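Omission of a single protein chain aside, the complex is shown with its protein chains in their original locations.
All chains are identified by letter, namely A and B, in their written order; residue positions are counted from 1 within each chain.
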Amino acid sequence: MSTKYTLGIDIGSTASKCIILKDGKEIIGKSLIDVGAGTSGPQRAIDEVLRDAGKTLDDMTYILATGYGRNALMNLACKQMSELSCHAKGAAFLFHNVHTVIDIGGQDVKVLHIENGVMVNFQMNDKCAAGTGRFLDVMARVLEVKVADLAKLGAMSTHRVAISSTCTVFAESEVISQLSMGTDKCDIIEGIHHSIANRVTGLVRRVGVLPDIVMTGGVAQNFGVVKALEEELGQKIHTSPLTQYVGALGAALLAYQETIEE
Amino acid sequence: METIINEFKEIAANPKKQLAMYKKQGKKIIGVLPYYAPEELVFAAGMVPFGVWGSNNKNISRAKEYCATFYCTIAQLSLEMLLDGSLDDLSGIITPTICDTLRPMSQNIRVAMGDKMPVIFLAHPQNRATSYGLKFSVNQYTNVKKELEKITGKEITDADILESIKIYNASRKARREFVKLASEHCDVIKPTVRSAVLKAAFFMLKDEYTAKLEELNQKLAALPICKWHGKKIVTSGIIYDNPVLLAALEDNDIAIAADDVAYESRAFRIDAPEDIDPMMALAKQFANIDCDVLLYDAESAKNNRGEFVAKMVKDSGAKGLILFMQQFCDPEEMEYPYLKKALEAAHIPHIKIGIDQQMHDFGQAKTAIQAFAESL
Partner (left out) sequence: MSEEVKVPVKAAKTEVSPGVQALRDVVENVYAEAREAKKRGELVGWSSSKFPCELAEAFGLHVVYPENQAAGIAANRDGEVMCQAAEDLGYDNDICGYARISLAYAAGKRAAKKLDSATGQYVIDPNSGKPLKDDSGKIVIDTVTGKPKKDPKTMKPFTVVDDLNEIAKLPEGEEKERRTAALKSYRQMVMPQPDFVLCCNNICNCMTKWYENIARMHNIPLIMIDIPYNNTVEVENANIEYIRCQFEDAIKKLEEISGRKFDEERFEKACANANRTAKAWLKVCDFLQYKPAPMSGFDLFNHMADVVTARGKVQAADAFELLATELEEKVKTGGSTLPFPEKYRIMFEGIPCWPKLPDLFKPLKENGVNVTAVVYAPAFGFVYNGLDEMVRAYCKAPNSVCIEQGVAWREGICRDNKVDGVLVHYNRSCKPWSGYMAEMQRRFTKDLGVPCAGFDGDQADPRNFNAAQYETRVQGLVEAMEVNKKVREGGK
């Protein structure tokens, strides 16, 4: 049997990610471009992952697309699947005992319930952006700090404040009023982390708090949010250095599965 | 068959054209807001009952004059259409008041319409199946009847109402039959088609509609029952008639086995008796509706409605349920935890997807539908 290469492409709302797998086991290439659907990001990510793996598109046995921009890739991909199935698959590959996946993306929060590596139930955030990556972007702008710095600033908090508004506009105003009262930025940031954790916890409870819990998606890099979630849920949360690639990894795994089924 | 389906599609997509057509025929048309207005009386008066359940193609703008943001878009957009002239061909509108949004909305509409058109108020009883509840329904329906008579200048006789009841019973029966056939022939009656066929009923005179639907039903019945390789589900909610949303079901090979939807089956589950006083028959028709999020359940301590829906899923052979949760619809929201409980007890997977008529980007809903299909 010849070697099979599968490509998983995850086009999110704010980033494009690719993974190439060898025989459904070994990651031989990955790429991440900081812009997502509707931009040059997807093409650049594909070019880069091929370069990284030293392969061409023709070497790929199967290509599977996922994420917000998955439909735009149908000229290239053999199949598209929802990012929920892909995140479930990717997380189960990285963490064998996973039962819950929390994925906080740019505009969605998803909580997946996994049994034996397969998604059996899920919840997504309703209507508003509070609790998503977008919420962090808005708040970082108001606070005049970089999103990437939020976690370490939050860690310096001593008297975390409560940011409780349901709606992003109100929360923004809450933050501004804290700022104008002279509240320490670190305390506000820690409050924001907990506010996100609080919103997400509600979703997790609806599925059931079932360990092991794995967090995926870009926001998982913010250890402040991870810590706040651990506190709110009273459970350890696992993350991976590949956190942003979990969707793409799942897509590459599902692509490999397709080649076997074919 | 294609021709009939296309006719229904055309009508469902262009209610305004229907309105203009009936107007041109010299008919008077009465708008009917949700839920459970006795349309039979409008028909008996020789007028056209015309369903007003918001719109997928409008933005809320003038209705903001009356409403804060946290009201269901069905009500807001119905008011919008009354204000922006879309419904100027109506000769009146009936405003039921069975939920907390429709209560004040009945007042806003009356104020906003002023002398433009008569606004016919209707308060249903919740203790509807008792003798005094029935009597109250008859009283309320009599008020509606009187207002309709004022508009036509003609008396509505008992014979007219009985005739109308028969036509409506036939129409309800045909729609129930269609729902069954749609499941058996879901390769032909895809979600978009199913929705269009049922939606057209709101914009057509029921005798015309029923004749066409019966013809379609006959043609469907003659086809061999399809072997469906996709997934079958039951839908629940108030309304889900957005073509983008329906297409998302089709794209994922999801067929609809049955529904618990206000705009669909909840509207034609129960017939009116044909062998008693016709006004009382209409009251009984309303009283016999049960297992409905909008109506009081006299057996409150039981989970009748949840179990009813769970049974519907089992009986229809569906694999799961999609609840299209109308944003800001508190009766539907209040019933969700117990629906969930009943579904879980019966091991029926489900998802809840929040929608409203102002939604234009269905990205998240599409993803959820796809993931649900993948997980079934």
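Just so we're on the same page, contacts are C-beta pairs under 8 Å (C-beta built on N, C-alpha and C of every residue); 3 or more make two chains touch, one makes a residue touch a chain.
Owing to the predicted nature of the structure, the values given are computational and were not obtained by experimental measurement.
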Visible chains that the absent chain touches, using the contact criterion stated earlier: A, B
Which of B:S106, B:T192, B:T235 or B:S316 contacts the chain that the document leaves out: B:S106
Residue of B:N6, B:S61 or B:N139 touching the missing chain in the full complex: B:N139
Residue in contact with the excluded chain [from B:A12, B:I29, B:V42 or B:C67]: B:C67
Residues from subunit A at the interface with the omitted partner, ascending: 126, 158-162, 164-167, 170, 173-174, 176-177, 198, 202, 205-206
In subunit B, positions touching the absent partner: 65-68, 70-71, 97-101, 103-108, 110-111, 121, 123-127, 130-133, 135-136, 139-140, 293, 296-298, 300-303, 325, 327-328, 330-331, 333-338, 340
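What we mean here is this: only the chains that are shown with their structure count from here on.
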Separation of mean Cα positions, subunit B and subunit A [Å, integer]: 39
Footprint of subunit B on subunit A - complex, ascending: 68, 81-85, 107-108, 118-122, 124, 126-127
Complex contacts: residues of subunit B adjacent to subunit A: 327, 349, 351, 354, 363-364, 367-368, 370-372, 374-375
